[in-house]
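Note that this complex is displayed minus one protein chain, with the remaining chains in position.
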Amino acid sequence: RHQGMAKNTNMRWRLPLVCLLWEVAMIVLFGVFVRFGAEADAHWEEEKREMNLTSDMENDFYFRYPSFQDVHVMIFVGFGFLMTFLKRYGFGAVGFNFLLAAFGIQWALLMQGWFHSFKDGKILIGVENLINADFCVGSVCIAFGAILGKTSPIQLLVMTLFQVTLFSVNEYILLNLLHVKDAGGSMTIHTFGAYFGLTVTRVLYRPNLEQSKDKQGSVYHSDLFAMIGTLYLWMYWPSFNSAISDHGDAQHRSAINTYCSLAACVLTTMAFSSMLQKKGKLDMVHIQNATLAGGVAVGTSAEMMLTPYGSLIVGSISGIVSTVGYVYFTPFLESRLHIQDTCGIHNLHAMPGLIGGIVGAITAAAATEDVYGKEGFIKAFDFTGVYQTRTPSIQGGFQAAGIVVSLLMAFAGGAIVGGILKLPIWGDAAAENCFEDGVYWEVPEDEESDVYHMHNPDKPASP
Amino acid sequence: RHQGMAKNTNMRWRLPLVCLLWEVAMIVLFGVFVRFGAEADAHWEEEKREMNLTSDMENDFYFRYPSFQDVHVMIFVGFGFLMTFLKRYGFGAVGFNFLLAAFGIQWALLMQGWFHSFKDGKILIGVENLINADFCVGSVCIAFGAILGKTSPIQLLVMTLFQVTLFSVNEYILLNLLHVKDAGGSMTIHTFGAYFGLTVTRVLYRPNLEQSKDKQGSVYHSDLFAMIGTLYLWMYWPSFNSAISDHGDAQHRSAINTYCSLAACVLTTMAFSSMLQKKGKLDMVHIQNATLAGGVAVGTSAEMMLTPYGSLIVGSISGIVSTVGYVYFTPFLESRLHIQDTCGIHNLHAMPGLIGGIVGAITAAAATEDVYGKEGFIKAFDFTGVYQTRTPSIQGGFQAAGIVVSLLMAFAGGAIVGGILKLPIWGDAAAENCFEDGVYWEVPEDEESDVYHMHNPDKPASP
Partner (left out) sequence: RHQGMAKNTNMRWRLPLVCLLWEVAMIVLFGVFVRFGAEADAHWEEEKREMNLTSDMENDFYFRYPSFQDVHVMIFVGFGFLMTFLKRYGFGAVGFNFLLAAFGIQWALLMQGWFHSFKDGKILIGVENLINADFCVGSVCIAFGAILGKTSPIQLLVMTLFQVTLFSVNEYILLNLLHVKDAGGSMTIHTFGAYFGLTVTRVLYRPNLEQSKDKQGSVYHSDLFAMIGTLYLWMYWPSFNSAISDHGDAQHRSAINTYCSLAACVLTTMAFSSMLQKKGKLDMVHIQNATLAGGVAVGTSAEMMLTPYGSLIVGSISGIVSTVGYVYFTPFLESRLHIQDTCGIHNLHAMPGLIGGIVGAITAAAATEDVYGKEGFIKAFDFTGVYQTRTPSIQGGFQAAGIVVSLLMAFAGGAIVGGILKLPIWGDAAAENCFEDGVYWEVPEDEESDVYHMHNPDKPASP
């Protein structure tokens, strides 16, 4: 084997250098810019009096912290374990996801802070910033899914640095310039993250990847580990889509819509998974992934008056689209377009993200004062200040523009970042060593014979 | 082997047809009936003003959403992973549980909605409905435990359809007609669900099940996967029993009583597990299951003034009863009564559920104005309107009647549904293929030799 010659994957100085330098940069930037927001600052007692708040319960912490923790679980356990399905890449899946997300949330607190929480030269943070940082990193976790098993940890950190930056710019354009609603991030998180990742993996195309084809599958228990990730994403998605919605009915409604959409999505996924296999057997790849498309596809509209049956329709369609994608589109993308998409993020995030953006645009365009109530209408779309003359149909148009902007940012950004990641200095593995933890991790020797010996004292140990 | 001849387990058209038709039915029924309740509707701003609410915090969402998410985890991860203990049925355990629960919550929203949230021709839903739908499905997950590994996914969907319907009728009789208290569902969820499932498995008795005896056990890692389920059920059970209790002290008290009961239950389970094995070794089956009996057994009384020491007593007894059940009753039920109970739900849900109903009846009958306070007494048992003359002892009588009704509904319903499931059209597997994922799932080939080869580049790959 010539892998040692072909590629230098030794991380010993490169990875520590990047981690430590960047962490020092974070400390300096946090030192200069980041402070506690009013609700987390010890001056809160005075603030409360000034704002005439009678109860500590009015602190945003109590409105959002439970949702924040659910989102946090989705990012670290949800995405982390979902990607452990590969038979020999569990350490990399959960470990690199941990690394890039831990860096990403720090950088996102800064980037999003400059755009959204900047006051008198300081970024003032509270629980909503933590949620938004997790959201931003979610888009990186999605992109990671496309390149899973084929990149070094340094490449992932570099990608995170750039993607968080671009995410924040895109988010600013959508939310502030276009005044678009996207509480669950169908456009900002899923569409952007997925097409960004797909573009990156296209640029990093590996023609000889079939050399590690035997490692691209799962084993029995790795599929069960992945189901932990799936279920935590599925269960907590109502929290994801409602986490930063307005207090009160909007949070409540987002959770209900998402719950309904996800439930429907499971049934259509199971149906098509069985239908598209000639013996009618269910495929764990579909169950692990396509069942989640319903959460993606109501990301924009969940806080709107989508209604429970509307959610069932959206969830049903997205489950079908996603499952069909795994069966037909993924092989096509790989063979014809040279897009090697390890986790099938095109099916789980890209297409459902587009559906989500479109459904959001339609739902916004169809909004009426009758359905929302006069006050509810203004509050739901924040039609105040310079936006008070905006009509639903114009809002729908801007929502649609948000999809286009997200796509353009993803393609352009992905192409540039992919180009940077292609430089031969980051220590990625040779094609034959992809999807293999042993490259970057100390892996224990699984000497099963020993294990047997242990609790069968009668059997002699075979060397 | 003649399995192919004996049974047609191909799901290709049957399963998709059922899933898709039923999902379309859900969409139509939701379209006709289901709307957002006042607290999730965009008119909430006006509602708030009318009800003189000064804070969005008064939205029921904030009282119940954290508990809802915990319950959600119990249904999907808790029950799903608890049943992964079988060595080759992990996909079916977690996957079919996912399928039936996702369908069941939709149907439960409708059934329970018609009974409890129907107003002017519409079902108005909010977070409490989501919790109740999860609760209802919990009873199906329990019944699934009895027939785990022996039924096709279509059978499970058919059972879910009928069981959710019967659950809702039984629940309506208990809560509305008998005016019984059962916040944690000892009667409505556990007693009903368990005896329903036991009756179904009795009707579906398989005389040749010993042909798949070798697959009915666990392997080392499948027992650890099951412990994930156990712990999430155990940890979140205080949320389960308090999720739909009255705001304030009742939710608070339910959580404390359940916490205490479960803690005591662990000790008596460990004690009897060790005592009943001749070498004194602990049995994972007991630890995975009997430790949870304490949560079941305070389901009815947790929101009452059971007191912490009362909870310890109930938890201690239920742990003993449950462990003894696994050692002595389960083999008896199988050999004498032909009840094949894969997960031992008789020990975890049926007997503790009965204990829970009885403890609830006694606790209600023993209630005094002295212990509850005048207002607290009325509020705790909702002795208002036509029930304002009800005395504690009469309430105790009605509570006891609730147990009897639940049992009758379970036996009758289970017999009928079991009969339906016995029809030879649902695609269940032959006895020799029970407890085997390969029948309904594409299962990866676990070629360990390959895995070794991968991180031991020295060893040659054996084909």
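As written, the chain order gives the labels A and B, with residue 1 at the start of each chain.
Rule of thumb we're sticking to: a residue touches a chain if its C-beta (ideal position, glycine included) is under 8 Å from a C-beta of that chain, and two chains touch if they have at least 3 such contacts.
Since the structure is predicted, the reported quantities are computational estimates derived from the model, not experimental observations.
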Touching the absent chain when the full complex is considered, from A:72, A:150, A:253 or A:286: A:72
Per the touch definition above, residue among B:70, B:128, B:182 or B:428 touching the missing chain: B:70
Positions on chain B contacted by the hidden chain, ascending: 1, 55, 57-58, 62-63, 66-67, 70, 87-88, 214-215, 217-221, 223-224, 227-228, 231-232, 234-236, 238-239, 247-253, 255-256, 259-260, 262-268, 270-272, 274-275, 277-284, 287, 291, 305, 307-309, 312-313, 316, 371-373, 375-377, 379-380, 436-438, 443, 445-446, 448
Touch list for chain A against the chain that is not drawn: 10-17, 19-20, 22-23, 26-27, 30-31, 34-36, 39-46, 48, 55-57, 59-62, 65-66, 69, 72-73, 76-77, 80-81, 84, 88, 90-91, 94-95, 98-99, 102-103, 105-106, 109, 125-127, 130, 153, 221, 225, 228, 440-444, 446, 448, 450-452, 454-457
